[in-house]
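The structure follows.
Complex shown without one protein chain; remaining protein chains in place.
A, B and C are the chain letters, set down in written order, and residue numbers restart from 1 in every chain.
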Amino acid sequence: MMQLAVRPEPLLNVDNLVVEYGLGNKTVHAVSGVSLKVARGETLGLVGESGCGKSTLGRAVLQLRRAKSGRVLFDGEDLTAMEGEALRKMRRRVQLIFQDPIASLNPRRRIGDIVAEPLIISGIKDAAERKRRVHAVLSAVGLDPDLVANRVPHEFSGGQCQRICIARSLVLNPEFIVCDEPVSALDVSIRAQILNLLEEMKARFGLTLLFIAHDLAVVKAVSDRVAVMYLGRLCEVGPSEQLFAKPAHPYTGLLLQAIPVPDPDVRPAESVATGEPPSPIAPPSGCRFRTRCPRADQRCSAEIPELREIAPGQFAACHHPLA
Amino acid sequence: MLNFVARRLLAILPVLLAVSLLTFLIASLLPGDLAFVILGDQATPENVAALRRDLGLDQPLWWRYLSWLGHVLQGDLGRSFRTGQTVLQAVAERIPVSLQLMLMAEFIGLLIGVPVAIACAARAGSAFDRFMTGSAFAMLSMPSFLTAILLIYLFAVELHWLPATGYVPFTEEPLANLRFFVLPALTLALAEWPGIMRVLRSDMIATLQEDYIALAKSKGLKPSRILFVHALKPSSLTLVTVTGINIGRLLGGTLIVESIFALPGIGRLLVGAIYTRDLVILQGVVLLVACGFVIVNFIVDMLYAVLDPRIRHGHA
Amino acid sequence: MATLELSIQDEAASAPVRGGRRLGFLFWLASGWLAIILALAILAPVLPLQNPVDMDMLERRAAFSSEHWLGTDGLGRDELARLIFGARVSLTVGLIAPMIGLVLGGALGLLAGYFRGRFETLVVGSMDVLLAFPPLIFALAVTAYLGQSIPNLTLILGVLGIPAFMRVARAATLTLARREFVIAAEALGASHARILLRELLPNVILPLLAFFLLGVAVTIVVEGALSFLGLGVPPPMASWGSMIGEGRESLDVAPRLAFLPAAALFVTVLAFNLVGDTLRALTDPRQGAL
Partner (left out) sequence: MSALLLTIEDVAVELPTPRGNLRAVDHVDLSLEAGRTLGIVGESGCGKTMLSRAVLQLLPKKAKLTGRVMFDGQDLVRLAPERLRRLRGRDLAVVFQDPMTSLNPVLTIGTQLVETIQEHLELDTPAARKRSIELLAAVGIPAPEQRLAQYPHQCSGGMRQRIAIAIALSCEPKLLIADEPTTALDVTIQAQILDLLAREQRRRHMAMIIITHDLGVVAGRADEVAVMYAGRVVERAPTQALFRRMHMPYTEALLAAIPKLETAPHTPLPAISGRPPDPTRPLRGCSFAPRCRYAGPRCHEAKPELKGAEMPGHLYACFHPIRMTERIGA
C-alpha cells in the first residue's frame, strides 16, 4: 500500500474552513474549522453520521455553499476568493456526484442531452464532437449509448441513473470529484457495481476523489486515507488500514463497534454507544464528542483538542486517545 | 409563541401600508376629476378650481396621500359628498348584513363540505365518492350569479316559497330576516362547498396514506378514532387556509349576491358608489375590505400555529 | 471478476411506463366542446348569422322559429347571433387575460423561487398586497375609472391573475431548485440564465399551462360577473354575462333568455376546468411516481 500522506503540493487544500447558515433565527454550525489535504490521485474518505456536516463540507469545497471563513485551495488557486466567470471555468475541473441519482437528472431531458450539457456549457460547439464524447463516456460507465441516449431518466433504475450521473461528471475529464454518498440510496447488489465502477473510472481517468459516506466499510473499500467527522469537526484522519485497525479517537472506535457484522459467531457487543449527537445549533464546548465519550473529563469541556499526529500519518483530535 | 405572533404582526404592517397606498392611487390616478364629478352640470372653470382647492386636489400627490393617511389613522375615512354620511357610518350601517350573509354562507358551506369530504376520503374511489367529486367539480364551474338566478327561478318564481329580494333587520323580525337570507346564503354556500370538500378530501386521502395512520391501524384503534382524531386534524390545515381565504374573498364577493337579492350590505354600497362615482365611499370601503382581508389572513396564520405544533415550535 | 453490465437489453424490454395514462371520455368530450365554441367564435363574422345588435321591436322575446333559431331577446335581437358573438367576447377576454398572468406571473414566480432572498420577499409581498383586494371590487373600481372596454377589461383581469400564476410558478420552482439536478447544473458552471431556461423552465411550464386553463375558466366567470352587473363589456355588445343580466329581468316570462347563455357559460367553464384539471393531474409529480 502506497503511503500518500503529505506531499508538498496537494491537489486540494482545505484550510480552517467554517460554514454556518441560518435556520429561522438560529445559526447552524455545520462545519467549524476543518483542514484537509487531498493529494493528486488519492481517494480521501470522509465518514460521519447524518448532520455531522460532511455533505456541507463537500459542497463548500465546490463553492456551492459559501464558507464563512477559511480557504479552499485547488491546485494552488483559492476557490473561496473566486467569483463569476473564473469560478465557472474552475468548475469544469471539479465535479460532484450525489446521493439520489434519480433526482440528479432532469426528468424532462434526454440522457444524451444531460450528458452533453457539460460540453455545451464549456463551449464545445461541434455537435459531432459532443456526440462522440458522450458515446465514449456512456460506454465507459457500462451503458450502451445507442440504447440510452434518447431515453428519459424515469426509464432507468437507480443504479443505472447513478452510472449516467458518473458519465456526466466524467465527460469533461475533470481532475477531482466529490462523491456525496454515491451508493447510500442503492441496494447491496447494485452498490458493489457502482463502487467497482468508481474505482475503475478513477484509474482510467486519473481522478482524485473526496468520497463522502456514512458507511465505514464502504469508505474503506475505496479510500487511501479516511477522515472521521463529528458535529462539524474532524476527529481523526489517517491511512485507511491503519485507522480501522487502530483507531485513536474514541468516536472512531465507537463507530467501528456499532457496525453490524454479517457473521452469527460475532455476538453483537451490548452497545457502548450512549446518548445521541447534540444539535449543531448549540454544539458543546471544548471537544464536541465529550457528551457521549466515556473518557471525557474536565479538560475536554474546557479545551478544544487540536489534530495531532498519534502515529505516522495518523492524526487525532483528542485529549485522551485510545492506546 | 408570543415571539411568533409579534413577528407575524410586524410582517403585515408593510402590507397594510402598501394596501393603503394602492387604494389611494387607484382612486387618485385614474381619469375623471373628482371636482368635475361632484359639480356635474355646474362645472365652470372657477367652480372647479375652487372646489379643487377645497378638496386639496391642487396639492402634490404625495402630500395628498400623507394627509389622507393621517386622517385614516385617526379613524377619519372621509364623508360621502352624495349622502353626507361618513364612510364609517355607511360601513357600520351595512356591515351586519354582509357579516350575517358571510357567516351563514360559510357555515352552510362547511356543513355540506366537511362531512361529504370525510365520507368521500374514507371510501375513496367508491361510487359515492365519484358522484360527490363529480358534483363538486360541476359546482365549481357554476358562477354564483348563475346559481342565484337558478335559485330565484326555482324557489321564488316557480314555487313561490321564498322571497327573491328584500331585507328586514334580524332584530325586528328574526324569522322574516332569515327567510330573506336563505337564498343568498345558499347561493354563496353552493359556491363554497366544492372548494372546501375538494381540499379536505384530497388532504385526507393523502393523510390516510401516511405511515402514522398505518401505525394507528396496527395499534388496533377504532376506525372512527383513526378518521376523526388521527387523520382529520393534520388534514385540516389547508382547510383552515381555504376557509380563511374564503371569508376574505366573501368580504368582497358578497357584492354580486347582494346586488341580485337587493340586500343592503357592503357589496351594494360599493356597487352603488361605483355607479354614482362616489369616490370617497369607494376609497374608504376598498381600504377597509382590503385591510379586513389582511387581518383575516393573519388570524388564519395564528390558527395554523394552534393546529400544527411544528409551526408553533418553529420547525416548519 | 466481471463488474460491468454492458447490456441493458432487459431494460429495452421493460419499455415505457407512459402508455397507461388514459385521459378519459369526459376529457375528449370537453375538448370537443371547446373546439366547437372556439371555431364558432372565430368564424362568427363569416357565418350566416343575423346582426347581433339589430333590434326588431316587433319581435321581442320571439319563440324559436326558422328565422330566429333560438328566438329573440327583450329588444328583439337574434339570440343565436348574440350567443355566438358573446362567445367571442368571453373567449377573447378569457384567453388573453390569463396570458398576461401566465407570462408575468410565471416569470416572477420562476425568478423569485430561484433567486430567493430580498427579491422573493419583494415579489411575494407585492402579490400579497394585490391579493388583499377582492378581485371583483378591484376590477369594478378600475373599470369604473378606466372606462368600459374590452382591452381595459382584459388588462385588469390579466393583472389580477398575476399573483395566482406567480404562486404556482414559485412553488414549483422552490421544490425543483432544491433538487440535485439543479445543483448539478450549478456545479457544472452553468449560468443562471441557462439553469432557469434549460433546467427549471421545462419543468415549471407544464403545471403553469395546466393552471392556465383553470385561469381561463376563472376569467370567463369574472368577466361574466362584471358584464352581468353591467360593468363589463359596453352595451350593446353581447357577452354571456350581460345576456344573463338582461335575461334576469324576464325570468318569469321568458326564462330561456337567462338560461341559454347561462348554459353556454356553465358548459364552457366546466370544459375548461375539466381539461385543465386532467392536465394538472398528469403533471402532478405525486401522481407521476408510480
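As a working rule, a residue touches a chain if its C-beta (ideal position, glycine included) is under 8 Å from a C-beta of that chain, and two chains touch if they have at least 3 such contacts.
These numbers come from a predicted model, not from an experiment.
Student: Pick from B:D76, B:E93 or B:D308: which residue touches the chain that isn't shown?
Tutor: Counting the whole complex, the residue in contact with the absent chain is B:D308.
Student: Any idea which of A:A60, A:L255, A:C300 or A:C318 touches the chain not displayed?
Tutor: Final answer for the missing-chain contact: A:L255.
Student: Pick out which of A:V61, A:V134 or A:V222 touches the chain that's been left out of the picture.
Tutor: Residue touching the chain left out of view: A:V222.
Student: Using the touch definition from the top, which of A:H154, A:H214 or A:R295 touches the missing chain?
Tutor: A:H214
Student: Over the whole complex, note the residues of chain A touching the chain we left out.
Tutor: 1, 49-50, 157, 159-160, 187-193, 195-196, 199, 214-218, 220-224, 240-241, 244, 254-268, 270-271, 273-274, 276-277
Student: In terms of residues, what is the contact footprint of the unshown chain on chain B?
Tutor: Interface with the chain not displayed, on the chain B side: 125, 210-212, 214-223, 225, 229-230, 233-234, 307-310, 313, 315.
Criterion: only the chains that are shown with their structure count from here on.
Student: Round to the nearest whole Å and give the separation of the Cα centres of chain A and chain B.
Tutor: Between these chains, centre-to-centre, one finds 54 Å.
Student: What whole-Å value do you get for the distance between chain A and chain C if each is reduced to the mean of its CA atoms?
Tutor: It comes to 48 Å between the two C-alpha centres.
Student: Name the residues of chain C that each touch 2 or more other chains.
Tutor: In chain C, no residue touches two or more other chains.
Student: Spell out the part of chain C that touches chain A in their complex, as residue ranges.
Tutor: 3-9, 11-12, 15-17, 179-181, 183-191, 194, 198-199, 202-203, 288
Student: Which of the residues in chain A come into contact with chain C in the complex?
Tutor: 59, 62, 64, 87-92, 94-96, 98-100, 103-109, 117-118, 121-122, 142-144, 147-148, 154-157, 160, 165, 168, 172, 192-193, 196-197, 200
Student: What residues of chain B sit close enough to touch chain C in their complex?
Tutor: Residues 14-15, 18-19, 22-23, 26-27, 30-32, 137-138, 140-146, 149-150, 152-153, 157, 248-249, 251-253, 255-256, 259-260, 270-271, 274, 277, 282, 286, 289-291, 293-294.
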